[in-house]
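One protein chain is absent from this view; the other protein chains keep their places.
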Amino acid sequence: MGKLFAVVVTIITVVSTAIFIAHTWWLPPDISAHGHAIDRQLSETMISSGVLFVLSQLALALFAWRFGDREDGRRVKPFPGGATPMVVFAAVLVGAEILTLTLVGAKVWAGVFQTPPDPNSLQIDVQAEQFAFYFRYPGPDGRFGATHPELINEASENFFGLDPARDTSARDDIVVPTLTIPLNRPIALTLRAKDVNHAFYVPELRIQQDFVPGLTIPLHFTATQTGRYEIVCTQLCGLGHYNMRAYIEVLPQAQFDQWLKDKAAQQ
Amino acid sequence: MRVRDLMLVGGVGLGGTAMMIGRAATPPGATISGKVTFTGTPPKMKPIDMAKEPFCARLHAAAPVLTENVTTGPGDALRWVLVYVSAGDQGSAPATETVRLDQKGCQYIPHVLVVQPNQPLDIYNDDSTSHNIHPLAKVNAEWNKSQPIGAPPIHAKWESPEFIPVKCNVHPWMHGWHLVLTTSHYAVTGEDGAFRLQGLPPGKYTITAWQEQFGTQSQDVTVTGSETKSVSFVFKATPY
Amino acid sequence: MTHATVAGAHRHAPPQGFLRKHVFSLDHKVIGKQYLDLALVAVCTGMILSWLMRFHLAWPETPIPGLAKLSPNGAAGGVITPEYYLSLMTMHGTIMVFFVLTTAPFAGFGNYFLPIQVGAEDMAFPRINMMSFWVTLVAFLVLISAFVVGDGPPLSGWTAYAPLSAVGKDAGPGQGVGQTLWAVSITLFCVAQLLGALNFVTTTLDLRTKGMSLARMPYSTWAWFITSVIGLIAFAVLMPACILLILDRVAGTSFFIPAGLVISDRLQPHAGGSPLLWQHLFWFFGHPEVYIAILPGFGIISHILPVFARKPLLGPRVMIACLVAIAFLSYTVWGHHMFLSGMNPFSATLFSVPTLVITIPATIVTLLWIGTIYGARLRFTTPALFCLGFVSVFVSGGISGFFLAQPSIDTYLHGTYFVVGHFHFVMGVAAMFGIFAATYFWAPKMFGRMMNETLGKWHFWLTFIGVYCVFMPMHYLGLAGNVRRYSAFTDDYLKPLIPLHRFITVAALFTGAAQLIFLFNLIRSRFRGPQAPDNPWEATSLEWSTTSPPPFDNFGGRPPVVERGPNEYGIGSGARGVDYGMQAAAARVSAR
Partner (left out) sequence: MTTVASPPAQPPGPPTPAAPPVVEQPRPRPAQTGVWIAIAAISMTFAALTSAMVVRGSAAADWRHFRLPPILYLNTALLLASSAVLEAGRRRVAAHLVWVTLGLGLVFVVGQVVAWRQLVAQGLFLATSPSSAFFYVFTALHGLHVLGGLGGLGYVLRRFDAAGPAPVPALGAAALYWHFMDVLWLCVLVLLVLRV
């Protein structure tokens, strides 16, 4: 029975680890300026904790194989050195690993979430609602119109509650359901929720952030590859949660300028 | 089964307006007909970008669907206006035929749907995506149900007269109306803004026109015999 | 404390009549079994819910036969609606976390064995103990009633994040009456667990028998004791939070609902509340709750493993120190659930450090178990296999904690199946393995009959392989960015992952079906099978000094006098024969 246990645990360990190593299922390619640091942190954690995982599972398997009761009256053997050396060793080893991970990881985290956005960033206002994202560009006047929740009217596509009748800066605001951004330019989003908690997650951008009703939360990044990717909601927001998505369209600067001009003309 | 359904939908989509204007082939009695128009600048009918739901976005890739809260037609006509007898109706037999609401291409078809109390209403999902129907009723019982792909039609009915806004919680742009009326004399204007109320016994009636954004207007009309009277409504429109 | 027969207040006459004996009993053993029966009903319910979810995820458009009849609202034509999926998920999480993982290892086994293991006749306050069970039962019934009342069960998850959980029925089906029932149920549950924990702590402190010093308490007793201290603090925080949530829902207050929310086209009449306040209060409870679920498992494994290794636990004092350290640290880490919640990003680093530090005691505990096996004479009985399985799945689940504890990596993995795989391994499966080990180990004591070993081993192998097939792939899904709490995977980038989901579903259905073996074995052994001797496993702790099952007052009026610690295995010459020293001399008591 002990040998069977050892074999099963070994097979499980080897297969699980092999799939991780082979990257059979893995992160999509990174398209952000900051993502490589996160990927490196992930790989380092994967290696160090993977070693711990394999060693402990194999030790468990080995001991189960070796130390079955053969009813031969053999005396039990104490663990070499008792608990203390092992405990000290484990504490030092894991402690060192934690220290490294924290020091490096805190730097990575701070680089993404604790730095101010580039002053030349493109400002885009994001509103999450059940169950869609809407993106607002300030339009030719460079100013966002004020929002009034009581004026929100989805039937007339007034998703942000703008007041074009009285507020002239609101008239040229461009509101679209697809986040269209230029390549290699810092983007600064302000996240606001209309109703409940939501989240902004683009796996390729290696970025995720919750929307919290009542708060305006900044988020910034730079995309380094053109293409069309999905933005998904990762914070349970109600019955349509699974279908809450938008696309992010990364365009070369010239194409983006043209797109913005076309949109402004439609307002 | 599926094909028949689709044909039925097509039929309703095309002929829906006509069916509602002329409910029966010239019944006896008087007729009130006319046109609903607007003055001033109405809000733009904005194209709806359905990028969030790729299935629907593909359907409308060539010509985007426009917002329907204020739908205008040639000659300043106003579409989707309900015209009905709000006072003076002597009552009629309750309607029993099933009314059908379709969700097709991420739109409610028809946008404005009229039923009488307890008239059976079947709601179909004709899209390859999940929909949600949430009538924001206040007098009647409010409900909120999703209809996934492959789910059977939802059988509903409304008990009391009420104008109920209906929304899809999953697709923010999907909006429609369920108008529950006790009278059987009503019409919803088509693209030309025209309406026709038929089979009215002689008497004095109040005719009311209702538009979801501009509100209501009423006129008193007296008819005798089988005459045809003409009435028109003009709503004042603002751009915002 | 040492004098066992503490005083008249707890000594009560054996009850007469069926109701007093088996239903409204004050006997901690009956109450413990009642908790376990409740947990059994709850776990079956919770597992059926997970089956429905898994089936729907693999084949979202295929009708499930019979479901249309059971739930015409949630699944017309047998196809699960998105809101019904979320309801199933919410109920699965709530039932499993509260009514299984808290109820079985802590309230159930703790109730039965804590008093016996310290040599007491009963809990310190038998009446409060009984009340605690009945309030738990009412809480469960209130929660379950959400299936049949109103628009169905709530859909905001077991974490019930405000404002989704606070604004009422505009937020969707089930968010009306259903969500209120949820909040009431959890409030009641908190009250019940506070009463239970009060009993556990008092009993441990005051009712230990002669010679039972703190250092001689078995590890399971230690774990229950520490768990109840955690529970006293955690449930005392969740209860007022739930009360505030109820008030937001029914009385129009705005504790958690900010101004200007437009939900279902309606401007909500609330102002100024803070959604993050709910998250802080919830996770201040929620993270320690994870340890409430798993620490009894730690204790049970540390208690059982030496029995079958025939060897004392390696580093007993270190083990207890680690349990205490984990309990203490569990109150400093709740923010790691909120790295991306919009709280100050600087505090993410502050919460990340203690989270990573917790891995030190957790690693040491694991190494102590593995070190205990070294040089042992392992007897591969079913409970022993579940102990070994526990160590394996705990390692697997614990390792993924390394990733999620780091905000920089959590930026990518938060809200994905990686998290689902992690917590199912570490608190779901590991805790369940603890429960299984405890059941096979203590069933002879509780019911007087041995459980069938062959069936038990089949159950172990199928479950052990099954859970790896179910939960290991979830880590791969998470790495691929698969978002959790989705009722269907309609996103382009998720579609290639559907085959893996189908694999998980098939594995989950099989693993679930394997539990029927356990259920059959458990029920059968109450009536059939060989009579259990007093000490079938040759263990040392006090419960094995009395009869199987123990008499009404546990020791037949002769409280044991403890002479040794619980760790005396592998002593003597090593020749065949007695290789262990019992904590107290076995005193054959007359079975009633």
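Chains here go by letter, A, B and C, matching the order in which they are written, and residues are numbered from 1 within each.
Everything that follows uses one rule, which is that contacts are C-beta pairs under 8 Å (C-beta built on N, C-alpha and C of every residue); 3 or more make two chains touch, one makes a residue touch a chain.
None of these values were measured; they are calculated from a predicted model.
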| item | value |
| --- | --- |
| Among the chains presented, those that the missing one touches | C |
| Option from C:Y35, C:F125, C:W283 or C:F390 whose C-beta touches the chain left out | C:F125 |
| Per the touch definition above, residue among C:R20, C:R524 or C:R564 touching the missing chain | C:R564 |
| Of C:N73, C:S145 or C:T202, the one touching the omitted chain in the full complex | C:T202 |
| Listed residues C:H28, C:R216 or C:H337, member touching the removed chain | C:R216 |
| Touching the absent chain when the full complex is considered, from C:L36, C:L194, C:M427 or C:M446 | C:L194 |
| Interface with the unshown chain - residue positions in chain C | 1-3, 6-7, 9-10, 124-125, 194, 197-199, 201-203, 205-207, 210-216, 232-233, 235-237, 239-241, 243-244, 247, 251-255, 259, 271-274, 277, 280-281, 284, 312, 316, 562-565, 567-571, 581 |
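Following the convention adopted for this analysis, only the chains that are shown with their structure count from here on.
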| item | value |
| --- | --- |
| Chain A-chain C separation of Cα centroids, rounded to whole Å | 29 |
| Chain A-chain B separation of Cα centroids, rounded to whole Å | 44 |
| Multi-chain contact residues (two or more partners), chain A | 129-130, 154, 238-240, 243, 245 |
| Chain B, residues touching no fewer than two other chains | 129-130, 132, 144, 146, 165, 167, 169-170 |
| Touching residues on chain A, where the partner in the complex is chain B | 129-133, 153-157, 159, 163-165, 176-178, 238-240, 243, 245-247 |
| Residues of chain A touching chain C in the complex | 1-2, 5, 8-9, 12, 16, 19-20, 24-28, 37-38, 41-42, 45-46, 48-50, 52-53, 56-57, 59-60, 63-64, 67-71, 73-80, 82-84, 86-87, 90-91, 94-95, 98, 101-102, 105-106, 108-110, 112-114, 129-130, 149-150, 152, 154, 161, 194-197, 199, 201, 203, 206-215, 217, 229-230, 232-243, 245 |
| Partner chain A, residues of chain C touching it in the complex | 81-83, 85-86, 155-157, 159, 161, 163-164, 167, 171-173, 175, 257-265, 267, 273-276, 309-311, 314-315, 318, 340-342, 345-346, 348-349, 352-353, 356-357, 359-360, 363-364, 366-368, 370-380, 385, 388, 391-392, 395-396, 399-400, 402-403, 406-409, 411-412, 414-416, 457, 461, 464-465, 468, 472, 476-477, 479-481, 483-493, 497, 500, 569-570, 574-576 |
